[in-house]
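A short write-up of the structure that comes next.
Missing here is one protein chain; the remaining ones are kept as they sit in the complex.
Chain IDs A, B and C follow the sequence of writing; residue 1 opens each chain.
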Amino acid sequence: MAEILPLGEAVRELVHDGDVVALEGFTHLIPYAAGHEVIRQGRRDLTLVRMTPDVVYDQLIGMGCARKLVFSWGGNPGVGSLHRLRDAVEHDWPGPLELEEHSHAGMAAGYWAGASGFPFGIVRGYDGTDLVEHTRVEPITCPFTGERVAAVPAIRPDVGIVHAQQADEAGNVQLWGISGVQKEAVLSSRRALVTVEEVVPVLEPRPTAVFLPGWTITAVCLAPGGARPSYAHGYYDRDNAFYLRWDEVSRDRDRFREWMAEHVVEREVSPV
Amino acid sequence: MAEILPLGEAVRELVHDGDVVALEGFTHLIPYAAGHEVIRQGRRDLTLVRMTPDVVYDQLIGMGCARKLVFSWGGNPGVGSLHRLRDAVEHDWPGPLELEEHSHAGMAAGYWAGASGFPFGIVRGYDGTDLVEHTRVEPITCPFTGERVAAVPAIRPDVGIVHAQQADEAGNVQLWGISGVQKEAVLSSRRALVTVEEVVPVLEPRPTAVFLPGWTITAVCLAPGGARPSYAHGYYDRDNAFYLRWDEVSRDRDRFREWMAEHVVEREVSPV
Amino acid sequence: MSVAAPTYTADEMMAVAAARRLQDGTVCFVGIGLPSQAANLARATHAPAAVLIYESGTIGAKPARLPLSIGDGELAETADAVVSVPEIFTYWLQGGRIDVGFLGAAQIDPGGNLNSTVIGDYERPKVRLPGAGGAPEIASWCRETFVMLRQTPRTFVERVDFLTTVGRPRGGGAGVTCVVTDLGLLEPDAETGELVMTELYAEVTADDAQQATGWDLAVAADPRSVEPPTTEELDALRALEPVAGETVVS
Partner (left out) sequence: MSVAAPTYTADEMMAVAAARRLQDGTVCFVGIGLPSQAANLARATHAPAAVLIYESGTIGAKPARLPLSIGDGELAETADAVVSVPEIFTYWLQGGRIDVGFLGAAQIDPGGNLNSTVIGDYERPKVRLPGAGGAPEIASWCRETFVMLRQTPRTFVERVDFLTTVGRPRGGGAGVTCVVTDLGLLEPDAETGELVMTELYAEVTADDAQQATGWDLAVAADPRSVEPPTTEELDALRALEPVAGETVVS
């Protein structure tokens, strides 16, 4: 059963140096507040997992939290490159970053397998691409048709972190709108941390809602605005101007560090 | 794009002798009206697929429509045996019935694979059971962990048939409440027939709703009450007394045939 | 029935005995009939936070009365969430999230293996039973599995006619940890895994249990005696009954 905890305490208890950590949220409901708390607490040697690493992963990588990145598409959506990710890969700054990359279909299959207790998931893909040489994927043969498909290993993070609109007092969580792989990130992880916009007396059923029972979650943390500068459907819009500004801020190492010091490290709340 | 057709015409066009036909609906929204139309049109040699064959499959089997049954649990829920199914298996009446049986997890994986275009689905199961000797399942080895899991073949019916609460004029379909494997039955089938309680101008998004775009469906048929004696969430309740009566009606071959003649074959509408 | 005291039936005793073994907050995978009675009784008495999952896809169902079928509308209306059947069997069951699964069976053997497929030969069965349903993976992937069935020489057999469900599977759970019958409870021996009669209902003797068993039954040296249902338990159980004329035949 989920404990309702302050975010700082939850990150301290759940996220350890060297852990495999997945922060999910497909453009929508990206758990920035939790990611910033991981940065503030100075976690190191993390294996960061995420289908679509974007600005929050650029920040984690640039601040030296990550040893490895498991991903399928890493960019600033609609803007361009992630300069801190590129600097780590291209110039080992602030340290080398190991990559394990998949296609979206492969990552989604890995999460699906992890949530299902299966050791692997399947994709009809990878064949003929150079990805095969640079990632964890193996051909398996269908015993009925002889067709070769690709097996991708289950994703089983130590900690899964997502942001949702609402929790109730018992720690049950509901999110709605675009739900990405958030359910899978929680169910595939050994420990799960969910930040929420608000705690409400009753979670009213809604169209497109994903419900996560409190007994699948380790800690629920109240973090209003915790997805900014991404958005929370029904609460606030995406701060598109921020994503454009990030392109400037993140190009230069010093400017990046100054910005992070001012807006993340020395603050107790997430920048807007 | 789905055509909106009368049920008789849709069954005539979509369901042919010898086809593999899946009528799905997990207790809820069982497509009785469509099953009865298949009986009235005298289809033969069907391979009937369904996780939970219940009274409508007892009727199809007793009326001699089926050559084979692919299933995971065949009974009259909360009541007992399906006497026509038993008579076919135990005494070849009205003809022999080939069986391919799975566990629920295996059938669900087969539908999942069929809907996904995969040649097989996976289950951590079957191992050590006598099912292995009597069904289509093969061990495969995880290339990453060495664990053996069971592969089950994809289910790809010629025709998938489900009942839903609503369609719109464009043939888009929405159902809600317990949704079983209906989405998978439609998406795994070469042709799909959906009967609905009503055609409405706009499908309002609802909690728990499953939406099936018209372009995934071949024919939509208006059939109010088409799930009776099962139920349609928000429209009518399950006729539990009927399920108890069926135990009596179906025990005797003659009484069964008389009942079917009176209530199904000589009627144009589904019995209540 | 020798065990039925005037004030309760054998089924009621079984439901009560099973319900008592469920702790509060336990996540249960439930079928229709006695398992549903037991789990809902627990929820109505000492385990209000027990979570009921039905294979029809309802998570956290809180029916006020016993559902008449596994896909009853009442389950969807009272559930925290309704998910698809493929999802129930992947993310929830095989994902290893369930504490206790409940099963019935037509036959059980000393190792807790279950038959719900055929009596007699598979190709030419004497009785064709409903089949596996969710049973094999429930026994493999719930942390514990409780079996509920009447104890007779025809149901408690040396060797099942068809092995539908493995009693001690190689899955993530412990397999069959408790068998609740109309005479008492059996639990597997910690070393051999063989079922041992460890609890007997009031007025049931070890000899009664042996007479009702098709193998040489091991009985615990000092089997615990099961208290009859309390008035509170019976009231709660009967309050769950479906309305008259819609009796569930399990």
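Keep in mind that, in the parts below, a contact is a pair of C-beta atoms (placed from the backbone, for glycine too) under 8 Å apart; a residue touches a chain by one contact, two chains touch by 3 or more.
This is a predicted model, so every value here is computed, not measured.
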Based on the whole assembly, the unshown chain contacts which displayed chains?
A, B
One chain is left out of this view; which of A:Glu9, A:Asp237 or A:Glu262 touches it in the full complex?
A:Asp237
From A:Phe71, A:Phe120, A:Trp215 or A:Phe256, the answer for touching the chain not displayed is A:Phe71
Thinking of the whole complex, not just what is shown, which of A:Gly117, A:Pro153, A:Gly180 or A:Gly225 touches the missing chain?
A:Gly180
By the contact criterion defined above, which parts of subunit B meet the unshown chain? Give residue numbers in ascending order.
1, 112, 115-118, 172, 183-184, 187, 203, 211, 213, 215-216
Omitted-chain footprint on subunit A covers residues 26-28, 51-52, 71-75, 77-81, 85-86, 89-90, 101-105, 108-109, 111-112, 123-131, 134, 177-181, 183-184, 208, 210, 231, 233, 237-238, 240-241, 243-244
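Keep this in mind: only the chains that are shown with their structure count from here on.
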Moving only between chains that touch, what is the shortest number of steps from subunit A to subunit C?
1
Relative to subunit C, chain with the most remote C-alpha centre:
A
Could you give the separation in Å between the centres of subunit A and subunit B, each centre being the mean of its C-alpha atoms?
39
Rounded to the nearest Å, the gap separating the Cα centres of subunit B and subunit C is 28
At least two partner chains per residue is the criterion; list those residues in subunit C.
90, 94, 141
Each of the following residues of subunit B touches two or more other chains, namely 124, 208
